[in-house]
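Here the structure comes first, spelled out in C-alpha cells, and everything after it is commentary.
Omission of a single protein chain aside, the complex is shown with its protein chains in their original locations.
Which chain is which? They are A, B and C, in the order written, and residues in each are numbered from 1.
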Amino acid sequence: MSAPAAADGAPSGQQRPKGRFAETLSHARHIIGENPVTGLSFALFALLLLCAVFGPLLSPYDPLASDTVAALKPPSAHHWFGTDQLGRDILSRVLVATRLDMLIAILSVALVFFAGGLAGVAGVAAGFFGGWTDRIVGRVSDTIMAFPLFVLAMGIVAALGNTVTNIVITTAIINFPLYTRIVRAEANVRRNAGYVLAARLTGNSDTRIALTTILPNILPIMVVQMSLTMGYAILNAAGLSFIGLGVRPPAAEWGIMVAEGSAFIVSGEWWIALFPGLALMLAVFCFNLVGDGLRDIVDPLRRT
Amino acid sequence: MLKTIGDRILTTIPALIGVVLVSFLLTRVLPGDTAAYFAGPAATPQAIAEVKAKLGLDKPLPEQFAKYVVDLAHGDLGQSLTTGQPVLADLTSRLPASAELTLFGLILSLVIAIPLGVVAAVRQGSAVDHICRVVVTAGVSLPVFFTGLILVYVFYFILQWSPAPLGRIDVFATTPPTVTGFYLIDSLVVGDYEAFRSALSQMLLPGVTLAIFSLAPIARITRASMISALSAEFTRTAKASGLSPRRVIVTYALRNALLPVVTTLGMVFSFLLGANVLVEKVFAWPGVGSYAVEALIASDFAPVQGFVLAMAIIYVVLNLLIDLAYGVIDPRVRMSS
Amino acid sequence: MSAVQLLDVRDLTVEFATRRGVVQAVRKVDLSVGKGETIGVVGESGSGKSVTSYAVMRILDRAGRVAGGSVSFSGLDLLTASEADMRDLRGREMSMIFQNPRAALNPIRGVGRQIEDVLRQHAQAGSDDARRKAIEALTQVRIARPEERYNAYPFELSGGMCQRVVIALALACQPRLLIADEPTTGLDVTTQKAVMDLIVDLTRERGMSTILITHDLGLAAAYCDRVIVMEKGEVVESALSSTIFGNPSHAYTRKLMRATPRPGITLRDLLPEGEATPLPPPVPAGEALLSVEGLVKEYPRQGASRFMAKLFRKDVADAAPFRAVDGLSFEVRRGESVGLVGESGCGKSTTSTIVMRLLDPTAGRILFGGQDIGAIPARDFARHPLRAKIQMVFQDPTDSLNPRHTAGRAIADPILRLGGLRGGRTVRTRCEDLATLVGLPTDLLDRFPHQLSGGQKARVGIARAIALDPDLVILDEPTAALDVSVQAIVLNLLADLKAKLGMSYLFVSHDLHVVRLLCDRVIVMKTGQIVEQGSAADVIDTPRHAYTRELVAAIPHPPTS
Partner (left out) sequence: MKRRDFLKSTVATAAVSAGGVPAPAIWSSAKAQSRAETLLIVSESGPNNLDIHGVGTNVPGYEASWNCYDRLISHEMKEGPNGVPYYDRDKFKPELAEDMNVGDMSATFKLKKNAVFHDGTPVTAKDVKWSLDRAVTVGGFPTFQMKAGSLEKPEQFVVVDDRTIRVDFIRKDRLTIPDLAVIVPCVVNSELVKKHATAEDPWGLEYTKQNVAGSGAYKIAKWTPGVDVTFERNEAWTGGPMPKVRRVIWRVVPSAGNRRALLERGDADISYDLPNKDFVELKNDGKLSIVSTPYSNGIQYIGMNVTKPPFDNVKVRQAVAYALPYQKIMDAVMFGLSKPMFGAAADAPTEVAWPQAHKYNTDLAKARQLLAEAGYPNGFETTISFDLGFAGINEPLCVLAQESLQQIGVKTTINKVPGANWRTELNKKEMPLFTNVFSGWLDYPEYFFFWCYDGQNSVFNTMSYQNPAMDKLIAGARAAAATGDKPTYDKDVRGFVDLAFADAPRVPLFQPYVNVAMQKNVSGYQYWFHRRLDYRALVKA
C-alpha cells in the first residue's frame, strides 16, 4: 500500500497504552484527588465494609446480652454509646448491625440489579423496543411506579411476613422501575449509535447486540444507580422497622434501634436513638456520595 | 383539548388496572382475618365462618374481585374497620390534609433547593458546591421519622418554639370552614388570621421534615441541568453579547435548566407521598398516609386498597399536570407537531 | 498594514489546566486587525484558532487562562480591563457568532426577545422602542417577514435562518469587530454562500472589521483580505489571500492547500508532494450489481409530541405521510463508484440505509445480484448470507466504534459472526492482514477507540467494512468528520482498496468536489427525487439541472493563481 500512515499518529505519543482497568484506576485516583468529599466517602465505604465483616469481632460486648442492672446508662467509658432498655451495649449493637444492614442493602440491590437489568435488556432485545416483552416490562414498571412505593413495601412485607428475605425482596421490587427505566432510557440513547448499527451490519442478532454491545455500555451507569439505591434500601428497611414491620428482635438493625429509641428521646435517653440513627445516616450518606463519585468515574465526559 | 387530555389519560389505564389488581391480591394475602375482627373477641369458629359468609369472604377470589370491581365502579370503596367509616368518606376528609402538607413541604423544598442548586452549579467545584452537596445528601440520608422526632424534641419539647404536634390546627382554635380543604387557604378566605397562624405553625415542623428529605433530588437535578445549561452554546452567545451575569444565569441558563426540574417534580412528589406516611405518624397529622399505615397494621384492607388507588390516580393526574406545565414552559413541546 | 490597528494581539499564550498537567493551547500568537479589514484564521482541529478568539473576548472557560502576551482593542488593554468593562465591550464593540446557530440561541426564548436583551443591555433601546429596533435588526439580515419572525422560537427556523438571527444579534449594537467562529460549518453549501455573502456585505457597509475562523482554506481565501494559518497553537504563516494561494511559504500551508479538494485535480494531487504514487488504472464497470427500482419511503407525520401539539393548537390535521424517498430508481454496477449527492434532508441517507437493509422501504424493489433483497425484512437480514456482501463505512468514526471494544475486536466482529473463521490465531492473522491493507499499524489493534486518532479510527472502520470481501460498500460521508489532510489520505486509501478488491461503492456526500474525485457517476437528489445523474465530470463541470448548477456555484472558489 502506498498511503502513508505517518500523517495520523496516535494522540498520546508513543507511550504504551495502558489497559482499560489500569486507566480506570488512574482516572478514579484523579477524581478522588480532585474531590475531597468523594475521597472521604470511599474511605467511609471501606470502613463500613470492614465493620460488616469484622463487626462481631470489634464489638466490646455481646450485642444480645441483656444486663438489666446497667439498663439505660448514658455513654460512658464502659459503654461508649450507652446502653438500651435491656442494658445491651449500643456500640456493640451498632457495630454488629452493620452486617445485617449492609446485607439487606447489597442483596436487595443485587437482586433488582439482575432482575431489573435483565428485564430491561429483554425489553431492549425484543426488537429494539416495541416488542411485547418490552411492553410487559414497561407496564410492570408503570404499575409499580403508580403505587406509593413505601406503602407498597409495607403491603408486601405485611402480606408475606417480616423476614429479612421478604424485606430484601420488597426493596428489590420497589426499585425495579428505576432500573428498567435506566436501561430503557440509556439503551434508547445508544440504539442509533454508529457502533450499534455496525454490529447489526456484521450479522449480530438484536438479542446479541443488546447483550454484548448495549448492556456492557450501560453497566457503569447501572452500577452508579446501585450505590444510590443501596441508600434507599437501608432507609426503606428503617422505615419498615419504625412501623413494626422490620426485622425480628433481638437482631440488631439500625432502623429498629432508632425506632425503639425514638420512644426514649422525650424522656432524655437520646443516645439510644441517636447513635444507630447516626450510623444509618452515615451509611446512606456514604452510599450516595460513593454513587456520585462513581458517576464521575464512569462519566466519559469527565475523562480527558 | 378535552379529548386529547382524555386520550392521554387512556394511556394510563393499564397501569391503573395493574394497581387495582395488585392491591386487591396483596390485601387478600394480608395475615389479618377481617371476619375474626368483626366477630369480636370471643367468637367461636362457627361465628367467624358466619361473618365470613356475610362479608363474602368465603367466595373464590375471582368472584370477590368481580364484586370489588363492581363496587368500585359504583364509587364504593368499602368500609374501614379501624375508623368504622366508608373508605371514600375517610379519604375525602383526609386527603386535603396530606395534600396541603406535601405541597407545603415541596414548595419549601423548591424555595431552598433551586437557589442552592444554582449556586452550586455557578460555583462548580468550589467549597460552596461541596458544602451544598454534603448538606443535601445528609438531608436525604436521614430517615424521615428520625428527623421528625428530633425536630419535635428540639423545637417543641426543649425550645418550645413550636406548638404541640397535634395535627393540623391548635386543639382550641376553630377549624376554618371547608372551601378547599387546605386550612392555610380556607382560613385566609374567611379572614381568620388566628386560624391561619395556628395552621401555619402546626405545619412548619412536618413541612420542614419533608423538605429536608426532598432537598437532595431537586438540588441535584437543578445543579446538573444548570451546569449543562451554563455550558450550553446559547449561554456562551449570551455571555459573548455582554449580557449581565444575572440575565445570563436567570433568563438564559435557569429557565432552560428548569425543564428537567419540572420533570423530576413528579418523581419527588410521589417520593414525598411515601415519606408522608411516616411523617404523619410522627406528627399525628390526620392525613391519608397515617390512615393507610394504621389500616395496614390492622390488616384492614379496604382503606389500604382505597388509599393505593387514590395515590395512583393522584400520580397519574400529577404527571398529566407536569406534561402540561412542560408544554407551557417549553415552546418546542407546545408547538412542534 | 495600517498603523492604527483595531485589534492588536501580541505574544498571546493561553494555557489549559488538564489532567495531564498544563497544556499550552495557544503559543505566542501575534494577530492584528485593521479597521474595515477581514482576517481569516485557518487551521485544522486543535490548532488553537477558536481559543485565540475566546481569549480575546475573555470568555475562556474555567480551566483556561491567558499566560502571557497582550491584547489591545483600539488602545484598551483587554487583558487587564475589569469584567464590567469587558461586559460593556462584548456585544457593543466586539461581537461573536458561532457554528451550530440553532444551539447558539436560547431554545425557549423568542428570537426577537433575545435581540432585545442585547439592545437593552447596552442601552441601545428602551422598553418603548426595543421591539421596533429588534425587528429592524432582523430586517437588516434580510429575514423575510421580520415582524412574524420576531415571535418565532429557534426550533421553528431553519439553520440558515437561525444563523441570520445570530448575526442580527451580533450586529444589533453596531460593533466595530465581528469574530465569526466557523459560522457556516454544518450548513448546506447554498446556505453557506448566502450566509457568508450576508456577513461580508453587512461588515463592508458598516466599515466593520471581521475575523473569520474556519478550517476551510477555500472559504477563507474567498472572503478574506488576509489569512493567518495556525498549527498546534502557533501561527505558521500570515499573508494576503492571493499570495497564500499563489505562493504558500510554509510547508504546512502547502500541505493544507494541496489537501483541499478543488476542481481540475486527481485524488493523488491531494497528497503532499512526493508521496503520491500513480493512480491504479480505472476498472471497467461490469454488469449491474445493485438496481433500485421505484424506491419509496414514507413516515407517518405523527410524533411523540402530537398530544402536545393537539393540546396547544387546535388545528392539527391528520397530515399525509411524509415521503422521504419518492420513487427512486438507479443502479450501481460491479466495480463502479456512484456518488449520491444532495443537501440535508434530500433523502440520501434514508436511501442508503434502506439499501443497507437496516430499514424497510414502503415500496419499490432492491435487486442485489438479481435477488430482491428489499423483500427480506430488515430484522431478518442480519442473519442472511448476503449480509456479508453489503457493508458500510460510517460518517463518524468515533461513534461507529464500540468504546468498550479494541480495534482488533471491532475488525474481528464480522469475521467471527459471518466469516466462518474460527480459532483465535486464524482470526487474529486475518485482522492483522486487514490492518496492513488499510495502513493501520498492527500494534494499534489492542487499543481502544479513545486511544486512536480520527484517521486511525476511520481506518478501523474501513477494515471492518472490507473484512468479509463485500461486493458493495456504502460510504456514508466517510470523511465529513475528518480534517482535510486526513481526508486526503482516507479518500486515496478508499480508491486503492476499490481497485485492489474489485468492490463497488455507493458514496453518500454533500461535497461535490470530493464526489468528483472518487466517483465514476453521480446522482443528484432533491426532496427525495433524482434531479440529475450522469458521469461525475459531466454533471459537475456542465450541470444541466438548475439545482445542480446552484450547488456547483455555491462552492467557494479560492483565487486561483
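One rule holds in what follows: a contact is a pair of C-beta atoms (placed from the backbone, for glycine too) under 8 Å apart; a residue touches a chain by one contact, two chains touch by 3 or more.
Keep in mind it's a predicted model, so treat the numbers as computed, not measured.
Student: Since one chain is left out of the picture, which of the remaining chains does it touch in the full complex?
Tutor: Per the touch rule above, the missing chain touches A, B.
Student: Looking beyond the chains shown, say which of B:81, B:224 or B:318 touches the absent one.
Tutor: B:81
Student: Which residue among B:45, B:60 or B:75 touches the omitted chain?
Tutor: Touches the omitted chain: B:45.
Student: If I consider the whole complex, including the chain that's not displayed, which of B:139, B:165 or B:207 touches that chain?
Tutor: B:165
Student: Pick from B:290, B:305 or B:319: which residue touches the chain that isn't shown?
Tutor: The single option touching the absent chain is B:290.
Student: What chain A residues would touch the chain not displayed?
Tutor: Touch set of chain A with respect to the missing chain: 64-66, 68, 71-72, 85-87, 158, 162, 244, 248-250, 260, 262-267.
Student: Which parts of chain B face the unshown chain closely enough to count as touching?
Tutor: Within chain B, the residues that touch the unshown chain are 31-33, 36-45, 47-48, 50-51, 80-85, 90, 93, 149, 152-153, 156-157, 160-161, 164-167, 171-174, 191-194, 197, 281-284, 286, 290-291, 294, 297-300.
Throughout what follows, only the chains that are shown with their structure count from here on.
Student: Can you compute the centre-to-centre distance for chain A and chain B, using the mean CA position of each chain? Integer Å is fine.
Tutor: Here chain A and chain B have centroids separated by 24 Å.
Student: Return the distance between the CA-based centres of chain A and chain C, expressed in whole Å.
Tutor: The mean C-alpha positions of chain A and chain C differ by 44 Å.
Student: Tell me, which residues of chain B touch at least two other chains?
Tutor: Chain B, residues with two or more chain partners: 125.
Student: Please give the residue numbers of chain C that touch chain B in the complex, ascending.
Tutor: The contact residues of chain C facing chain B are 57, 59, 61-62, 86-92, 95-96, 98, 100, 103-109, 117-118, 121-122, 153, 155-156, 166, 169-170, 301, 303, 305-314, 316, 319.
Student: Please output the residues of chain A touching chain C within their complex, sorted ascending.
Tutor: 1-5, 7-12, 17, 20, 30, 127, 193-195, 197-206, 213, 216-217, 300, 303-304
Student: With touch defined as at the start, can you tell me which chain B residues reach chain A in the complex?
Tutor: 12, 14-16, 18-19, 22-23, 26-27, 29-31, 125, 130, 133-134, 137-138, 140-146, 149-150, 153, 157, 216, 270-271, 273-275, 277-278, 281, 289, 292-293, 296-297, 299, 304, 307-308, 311-312, 315-316
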